[in-house]
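Have a look at this one before I ask anything.
Of the protein chains in this complex, one is absent; all others appear in place.
Presenting chain A:
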Amino acid sequence: MSVLTFTERGIHCPAGDFFIDPWAPVDRALVTHGHSDHARPGHRRYLATATAAPVIRHRLGGITLETVRYGETRRIGDAAVSFHPAGHVPGSAQIRVEVGGEVWVVSGDYKLEDDGLSEPFEPVRAHAFVSECTFGLPVFAWRPQAEVFAEINAWWAANAAAGRVTLLGAYSLGKAQRLLAGVDRSIGPILTHGAVEATCAVMRAQGIALPATVPVTPETDLKAYPGALVLAPPSALGAPWARRFGAAATGFASGWMALRGVRRRRAADRGFVLSDHADWAGLNAAIRNTGANRVFVTHGYTAVFRRWLAEQGHDAEIVQTAFEGESLDRAEDEA
């Protein structure tokens, strides 16, 4: 029997009778990280890393959640299970499942570059690897994050000098904290939208060091924060909420900003190419480093990526899942 099977409710392990990131209610769910397409409500029991747990609890409310340390092996039925850093967001994991000496790894979402905040991606040897491929085309090649942050800092500083607020759109879990930790704080104060602040507060409470921020409320006197950087979910940028900042300079940070067409369609001044997913080279390196011959590709450019992997000598298949990754649809809707 296969170590993992792909069912209508999600990725299932028959030997341990558990699911990984299931999208329909199950008895036992192993969850790679807190993004809503991976951590869904309605399961009876959850298992996640200790670092990921607070955000998952915050998002899903009163769930039964057990935590595990990175690298710690748990026996579930006849399966040996361990979680390994995926580098996607703080606490995010790849899940390794071993049954009868055969090892399968489910990547969840991942990136290879150390963002300075998430636990850096750890290669795990496997016979079979289930990989996302959100950016699985060779047109996606990220530059080192230091270069992107230099661009963001220069833009922020120029806006501050011109007396304008800098409004930067980013997912409230992961990207917002990465930006917070990465920008040059000497440029000015950093303000946050409520959704971003809530996640920051959860992370601070669990001991993750994040710079001080000022949550924006109706009472906030914005004049007291000249040259501020405001971090908000992408959807807030086009909403009435953003009007309080006047003629602010607006930007988005997303892997999709690599495409000029997407960049120009956004009603924003600037697009910064910064993703928490692996680029083309990263996906290929990660797969190579697992040593896996069998590769299952999920959300992203699956058909193209599968054919490419097959040509590289892999036994590659497409798996339909309900995962979205850094979805362009969602990025569009939130514009």
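Throughout what follows, a residue touches a chain if its C-beta (ideal position, glycine included) is under 8 Å from a C-beta of that chain, and two chains touch if they have at least 3 such contacts; residues count from 1.
What we mean here is this: contacts and distances are computed from a predicted model.
Set against the options "Peptide/nickel transport system permease protein", "Polysulfide reductase, NrfD", "Cytochrome b" or "DNA ligase (ATP)", the UniProt name belonging to the omitted chain is "DNA ligase (ATP)". Considering A:P138, A:P211, A:G246 or A:G291, the position touching the chain not shown turns out to be A:P138 (whole complex).
From the set A:A50, A:I76, A:V214 or A:L259, the residue in touch with the chain omitted from the display is A:L259, counting the whole complex. In the complete assembly, the contact with the undisplayed chain comes from A:V304, out of A:I76, A:V304 or A:I318. Residues of chain A that touch the chain left out of the display are 137-141, 258-262, 264-265, 269-270, 301, 304, 307-308, 311, 328-329, 332-333.
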